[in-house]
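All protein chains but one are shown at their positions in the complex.
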Amino acid sequence: MEDLYREIIIDRYKNPQHRGHLDPHDIQFEDDNPLCGDHIEVTLRTDGDGRITEAAFDGKGCAISQASADLLMESVVGKSLEQVKSLGRQDLLDLLGIELGPVRLKCALLSLKVLKAGVYGLGESSDALVE
Amino acid sequence: MEDLYREIIIDRYKNPQHRGHLDPHDIQFEDDNPLCGDHIEVTLRTDGDGRITEAAFDGKGCAISQASADLLMESVVGKSLEQVKSLGRQDLLDLLGIELGPVRLKCALLSLKVLKAGVYGLGESSDALVE
Amino acid sequence: MALDVARLRSAFPILVREVRPGVPLVYLDSTATTQKPLSVLAAMDEFYRHSNANIHRGVHTLAEEATTLYEDARRKVAEFIHAPAARQVIFTRNASEAINLVAYSWGRANLASGDLVVLTEMEHHSNLVPWQMLSAERGVELDFIPVTADGLLDLDVYQALLTRTPRLVAFTHMSNVLGTINPLADMVRQAHAVGAVVLVDAAQSVPHLPVDVQALDADFLVFSAHKMLGPTGIGALYAKAGLLEAMPPFLGGGDMIKTVHLRTFVPNDPPHKFEAGTPAIAEAVGFAAAIDYLKAVGMESVAAHEREIVAYALERLEEVPGVRVFGPTAEHKGGVVAFTLEGIHPHDVAQILDRDGIAVRAGHHCAQPLHEKFGILATTRASFYLYNTKEEVDRLVEGIYQVKKLFG
Partner (left out) sequence: MALDVARLRSAFPILVREVRPGVPLVYLDSTATTQKPLSVLAAMDEFYRHSNANIHRGVHTLAEEATTLYEDARRKVAEFIHAPAARQVIFTRNASEAINLVAYSWGRANLASGDLVVLTEMEHHSNLVPWQMLSAERGVELDFIPVTADGLLDLDVYQALLTRTPRLVAFTHMSNVLGTINPLADMVRQAHAVGAVVLVDAAQSVPHLPVDVQALDADFLVFSAHKMLGPTGIGALYAKAGLLEAMPPFLGGGDMIKTVHLRTFVPNDPPHKFEAGTPAIAEAVGFAAAIDYLKAVGMESVAAHEREIVAYALERLEEVPGVRVFGPTAEHKGGVVAFTLEGIHPHDVAQILDRDGIAVRAGHHCAQPLHEKFGILATTRASFYLYNTKEEVDRLVEGIYQVKKLFG
């Protein structure tokens, strides 16, 4: 808990590295967390081998959701879409380097949910994607 | 509690003094306790002054309900209908000479309920009559 | 493994109570509600002293602890009945509310005039009245599997009723009067074969027998915590995931929604869709502790112990002249013995037994049609659980002789 607002989170929240909307893009998806209204859009560009070359997020919400999205975008550049499909909640928590209670976990996982729903080409995202 | 099955109750249950059905009668009413199926009918004869000259009960049920009815019938002979209207739960408990928990109280009060509903000439009896 | 009942009883503070000075309690009313071990009381007390907060929407430490405890409880309940996922368990007030939830939500969405619902003559009022209400509202037809003279379901009639392709079959796993344990797995398979949905009233089975909802293939299954060492105020509905997804909400309010506008709302996903308002949080914590306790004892051991006690009780009661026991022989029977004593009203029997500290129930036990079937208004019922002993059965039998003497 002491670490919850680790410098990196506040820093990424204030100065995101991957905020934006890629146009054109190969993959796009967006969703929100109805609990608090956090909203995340993810856009990706991929190369011919299904490898992510660029990743961006846009949206609004709490520091946790926005910083998570920024760190996640950074981490997926260079990964294959197959690798993204196997990302789980622990991968994201490792990026953040903090522990989270059940409510804030939803904030943190929103970007991963959106990312995976986009990569899977689903019509809607679901909590099952990040369980 | 030790007194609950005072000799008089068992005795009245086994050898009721006022069991029967008066025919003809001036007042008749019957009802049952849905909780346990106890059933009581009361028939009364009155004189010109509205005074009870004869009282009988019929029915089936537990010792408490049947003994209560018998003791109650005995006690109302000679009373005016007005006096009967003012009988309350404590009067009946005094006749029985015991204390009763909430469930058995309903057994004990059934005859009083039936009696009062008959005397008031009501279409149905209600717990409010014995509160 | 035989239970060490003496040791086990020491965890139940009420069992050392004297009903009045010098008269120790003999509690033979566990079918109505069970007593609670210290671990259940401690879990709830500890919750209130340490982690009490409202759940789901709070980010502070207490709210997180409470949410985690509540959802852990759901997981424990789900595991206990071998549910595939925790989200298939809805917390309700009790088994009765769980059945009403199904009747209101699934029933009103899926049953129309003329549709058949098959019940049994041995149902508890809680598995009759909700369907009667639906029948009155919607013209749904009800029919009943009869109970035979020896207290079993008449399965030939069941077969015949199935040819009428009921939409729903709802029956008790174990009768709270006769003790009959119904051949559930077969009955469910046969119902599914004709396309019926199956609701199992497991209020008396989950507390007393190992129950596996997947092995049974039940569509809906309900039970109450207070009948399995847990607190009052909480019960559970298990349902197959697809059913819960498709069902409309039942109660509206906080927590069962995703979003709310003035005139419209979007329901939440199961299980939350069916839990409106602040739930029974401390009670869920107590429910989980009860399950921990039962798991530690082992449900096989619980069931074996009760089989032994009930066989002994049947044997001892048979010797008492004027006693008539209802229900099947020990092999089909859980730990419930309902009986009449010739010429003496069950209320009087129960009340006089109470003078000796023996707590049994008298009445129709919320199964009035079953009593009608047997041509009686009431029975006296003794019921057993893991904490009961053969000595207590002896006390019961002695008590019955006392009753006979008093009325003799």
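All chains are identified by letter, namely A, B and C, in their written order; residue positions are counted from 1 within each chain.
Throughout what follows, contacts are C-beta pairs under 8 Å (C-beta built on N, C-alpha and C of every residue); 3 or more make two chains touch, one makes a residue touch a chain.
Model, not experiment: these values are computed from the prediction.
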- Message: In the whole complex, not just what's shown, which of C:Q88, C:S126 or C:S205 touches the removed chain?
- Response: C:S126
- Item | Residue, one of C:L8, C:L62, C:A85 or C:L209, that touches the chain absent here | C:L62
- Message: On subunit C, where is the contact patch with the chain that was removed from view?
- Response: 13-14, 17, 19-20, 25, 27, 29, 32-33, 35-36, 40-41, 44-45, 48-50, 52-54, 57-63, 93-97, 99-100, 103-104, 121, 124-126, 128-130, 132-133, 135, 142, 144, 224, 226, 231-235, 249, 251-257, 259-265, 276-283, 347, 350-351, 353-354, 357-363, 365-366, 368-369, 372
- Missing-partner contacts on subunit B, residue numbers: 1, 34-35, 101-104, 127
- Message: Touching the absent chain: which residues on subunit A qualify?
- Response: 1-2, 4-5, 10, 14, 35-37, 61-64, 104, 107
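Convention: only the chains that are shown with their structure count from here on.
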- Message: With centres defined as the mean C-alpha position, give me the subunit B-subunit C separation in Å.
- Response: 38
- Message: What's the distance between the Cα centroids of subunit A and subunit B, rounded to whole Å?
- Response: 78
